[in-house]
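Removed: one protein chain of the complex. Kept in place: all other protein chains.
Note that the chains take the letters A and B in the order they are written out, and that residue 1 is the start of every chain.
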Amino acid sequence: MNLNKLKSKFSARATLRGLLAIVIFLLIWEVGARSLDLFGYRVPFIGLIPPPTAVLDSWQGLIVDPSYWQSWYMSFLRVFAGFLAAMVIGIPLGLYMAINRTFYGIAFPSFEILRPIPPLAWVPASIIFWPTQEMSIAFVTFLGAFYTIVINVLGGAKSINKQYLQAAQSMGASQGDIFRRIVLPATLPSIVVGSAVGMGITWEVVVAAEMISGGGSSGGAGGGLGFFIWSSYVGGSYEQIIVGMISIGIAGFISSELLRQLGGFFTPWLKTR
Amino acid sequence: MSQSNTTMNLTMYRISSWLKSPKPYLMFIGFGCVLSFWYFSVEVWKLPRFQDMPALTEVFTEWFSEDPYYGLSVYTPEYYKHIGISLRRIAYAFFLATALGVPLGLFLGWSQKLREYIFPLFELFRPIPVLAWVPLAIIIFSGSETPVIFLTFLASFFATTLNTMLGVESIDEEYSRAAYCLGASRWQTFVHVVVPGAMPFIFTGLQISIGVAWFSLVAGEMVSGQYGLGYIINTAYIMVQYSQIVIGMITLGIIGYTTSAMVRVAGDYMMQWRVRELALSGD
Partner (left out) sequence: MSTLPKDDSMPTTGAIRIEDVVKVYDPDGAAVMAVDHCSIDIPAGEICMIVGPSGCGKTTLLNTIAGFHGLTSGHIYLDDEILCGPGKEKAEPGSDRIVVFQNGALFPWKTNLDNIAFGPMMAGKLSKSEIYDKARKMMIDAGLEGTEDSFPGEVSSGLRRRVEIVRALMNEPKVLLFDEPYRALDSLTKSVMHEALLEIYYKNKVTIFFITHDLEEAIFLGHRLIIMSSRPCRPKKIVEVDIPHPRDYSVLTSPRFREIMNEAKVVVNEEARKAFEAGEKEG
């Protein structure tokens, strides 16, 4: 993927330039956020949020707070649960649609019609349907990643070079063989890419669901980083909001990296390009 | 022009061959399965889990009734008001995101220097889920419209910029080399090679972007908006008017699909060369 190519081009000068921009950004943030104290005038937009130094302070306090890490744990759990479910159901579904034209004709249009409905629009329906809040969040999370994964699997299967299939057939491979040894490995790279994108969507949905469902009312385990941000807002500790945002960003990044590494493990041949 | 005739004929041919194939029938079988499952599980077999779910008949009678029980149907003006408001928000956010994101993506892809400065900063912000910005958006922006539009804009913006940038990266280097050989300056190469060459990727990105925009909009509307389709769904849930939830969802699906298709058609229109090229390769 081109992003990886970009990252490997990091020279010392490039890193310095990137850091420079980040530092300048932090400076503007710091000065703008403190503008009321410094200039007696509140800069619009930036002047309303806490400065990075205050955020750092707050974070130091939170690192030792176990409930902060509890939020991390809850969110991670939900993300992986929903994501795993999406993989377990989505990959076989996508593959089956790819090999069986009839099934594709039946299932795909309905799939495509349901897809534009944003996962979050399912939240109320999901809450009504599932017995516990946790399950309703899990369902919505599952939906988010599910669509992406299926689409990517289909795309990957469609673009399998016909000649691989023909070569296998002329060497006497059975249908099962062809599936296991050609279709599956050839689709793996698309599955990996689809998973990476799906992971991003999953985080979005989890955070949103945590914020919307107010985390912890009816039969839910509660908590999570999304809820953390929301309750920080409601409780008026704005620094914590930003801590929460950055935390989720980091968490999302970690999970994507993990996935990428795992994906690389399953597709070693891609590294030789 | 004879070329547009050819395109028209190709489209007609494609539609007629689609109608003759088993595809439309399979499609309706699929729809039939989904709808009948819904119908049977709620109204006929009355499965326990499905007890509180709105029924198919209930939803459709409500949706198409002239005097709906709960207040929204294709005959009520409020219905269209909500749709219009959601659409307006999407329009603001999407067009702003495109106007900012496409040029930024083009420059990031084209200039190594700029990329080295800006991309790390960009990548720092990107993993933060758009919805995590909700509280901050509420704090920074006054009123209830602006935060919602801001969130939608953010989501669109990241998707558009990234895809545009990747699009520029994917252009075969030989095209720029050919341009230089023929005497084009760097700027001329940017205008005549990079921008048109990246178009297919830009439009794919725009389709993703509008999908993401709807996603964020609905979330934003559910949390802090007044009016709009997300708001309908949320309110319907709170007021226990479950059939309205489904009406809201279906409407969202249709409108979301339509806007996405509009982006795709706009892309096809702007990239006649690609449409014809793909048509000839027997796609």
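Rule of thumb we're sticking to: contacts are C-beta pairs under 8 Å (C-beta built on N, C-alpha and C of every residue); 3 or more make two chains touch, one makes a residue touch a chain.
Just so it is clear, the model here is predicted, and its values are computed rather than measured.
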In the full complex, displayed partners of the excluded chain: B
Contacting the left-out chain in the complete assembly, out of B:K23, B:R88 or B:R274: B:R274
Those residues of subunit B which, in the complete complex, touch the missing chain: 3, 172, 174-175, 177-185, 188, 192-193, 196-197, 199, 271-274, 276-277, 280
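Following the convention adopted for this analysis, only the chains that are shown with their structure count from here on.
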In the complex, subunit A residues that touch subunit B: 2-3, 5-6, 13-14, 17-22, 25, 45, 48-49, 102, 105-110, 112-125, 127-131, 200, 203-204, 207-208, 211-212, 225-226, 229-230, 232-233, 238, 241-242, 244-246, 248-250, 252-253, 256
Footprint of subunit A on subunit B - complex, ascending: 22-23, 26-27, 29-31, 33-34, 49-50, 52-53, 113, 115-121, 124-125, 127-136, 138-141, 166, 169-170, 211, 214-215, 218-219, 222-223, 229-230, 233-234, 236-237, 242, 245-246, 248-250, 252-257, 260
